[in-house]
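Only a single protein chain was left out; the remaining protein chains are all shown in position.
Moving on to subunit A:
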Amino acid sequence: MLQLGGSVALLLATGACAAGSQSGSSGRSADPAASTLRIAVSSYLSSWDQDFVGFDPTALMLYKNIFPYLVDYGVTEVSGSKILDTTNVMPTFAESFEPSADQKTWTLKLRKGVKFASGNEMTAADVKWSKDRAFAAKANVAGVYRTIGLTEPDQVRVVDDYTVEFAQAFPSALTPQIQAISLYVFDSVEAKKHATAADPWAQEWFAKNAPTGGYFNVTKATQGQEIVLEANKGYPGPEPAQTGTIRISVVPAAANQRLQLQNGDIDIALGVSRRDIADLKNVDGIKVISAASNDQVAIQMSVTTAPFNDVNVRKALAHAVPYEQIIANVYGGDARPTSSLVPLDMPGYDANGYPYKYDIEAARAALAAAGQTSINSELVFATDNDTQQQLAVLVQSEARKAGIELKLTPLDPATLAERRQQKNIPLQITSGQLWVNDVEYMLATSFVSGANLNYSNYTNPEIEQIYEQSHTTVDEAARRQLWTRVQQILAADVPWVIICQPNFNLPVREEVAGWVQPMDGLARLRYLTTSG
């Protein structure tokens, strides 16, 4: 999980945001308006089973809204926009989620009387069954639980019908955020009816049947065409769904989403290209939401593959990339320049973390320092990603001036995944956002030895040591010190060329309000409203 592929980042950056939200309201569910919101997505979800699904952005966004997540991020306001507040993880379907004094054991208390669509009450047994299932799946949740010292089902204990304990191997500052993305619950009583000896976790049933009990329940799903969500009136926590019905239709072609939005047949288009969005800004009845996002665009350089195994060659490329030109021409000015490999807005960001500017003379000098006057390499990007292609062409043209000749290599998803696994791509464009807004998580996924997003194959003993130390460092000031040092090291080693952070753009009908920008990339549809 973690970092979203480039082509899907737009789709997921569906934020959510909030003009009509009732931030801080508590207790009972509001009576959702009788209004209907129509949203177009690019593909139908591949499965309803979150534990066993492939990496499917549409599915992951839907899960966030239809599974009961026991804790979730709050909402905060930044520069007039509402965004998910990753420093505030609050109970939603749960009553409380609190750590012990040593922060190793977290106690989850459930609200009484919360029900799934089947009528079964949500109890500690459901939490236990769901977490046992996640460990058995050995997929996403099991993967992220490792980072907070949860590796065995026995570490999740039922105390009573409404209390569950999570006994971590070590205290971790990441726990609230990791649980915010992992603590979803199945209706285990219903599931057991469909389990068999050969299929003890009812995989077959859950692949075809939507989960229930979240902010919305799926009332209708027409395979490949449309999914209808109805607000769950039994939701007991804060910030219930603001719209009664959401109809999600599948429209793969971006041009068709644009046409339907213009014609008023949909209210929100989640798969429109940047070029179409730029045009839509001037269309009557449509507005384009623009919000600062934590989506990062970078070129990862393989530090173990010649010629980029020489730090001076990496510095040469870092000086040869036309950062401002890319922001202006590829993103139409709608992106933020950044000065660190740690994303803007992430706690600990240091503006001295990437001291490289576009300067062809400096690039030539760096190449000379490496004992080279010219080098050749391939630059890999995703074959279906127009933005990456435009970016690659600009980089190719400027890098040539510094003596860096790049061959552009678009790769299909499976070949790209395999070559990334083999770590044999000298240069590749990456884009996406981290699902947990924290440097420890970023190190775990991108900069320590063996990390799966570490396509650069980068290792540094001091970073490894800081990463180990950060596991059990829960004091915020101490963590900030660690992150400053991390950025100094990354500035010297330059494993990535960090290009920019494009803003999130979403075209909607004028009547739509309530977006909250999601820092994990998964839209919270409950905040959305429409007056249409």
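Following the convention adopted for this analysis, a residue touches a chain if its C-beta (ideal position, glycine included) is under 8 Å from a C-beta of that chain, and two chains touch if they have at least 3 such contacts; residues count from 1.
As a convention for this text, contacts and distances are computed from a predicted model.
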item: Listed names "Cytochrome d ubiquinol oxidase subunit I", "Outer membrane lipoprotein-sorting protein", "Peptide ABC transporter permease" or "MaoC family dehydratase", with the criterion being the UniProt name of the chain not displayed; value: "Peptide ABC transporter permease"
item: Contact with the hidden chain (one of A:M90, A:L108, A:V144 or A:L482); value: A:V144
item: Contact residue for the chain not shown (choose from A:K112, A:K192 or A:K208); value: A:K208
item: Touch criterion as defined above, residue of A:T87, A:S118, A:S374 or A:T415 at the omitted chain; value: A:T415
item: Sole residue of A:E121, A:E226, A:D279 or A:E511 that reaches the chain not shown, by the stated touch rule; value: A:E226
item: For subunit A, the residues touching the chain missing from this view; value: 1-3, 40, 44, 46-47, 49, 52-56, 137-140, 142-144, 146, 203, 207-208, 220, 222-226, 228, 249-253, 255-256, 259-260, 262-263, 265-266, 412-415, 417-421, 444-445, 451-453
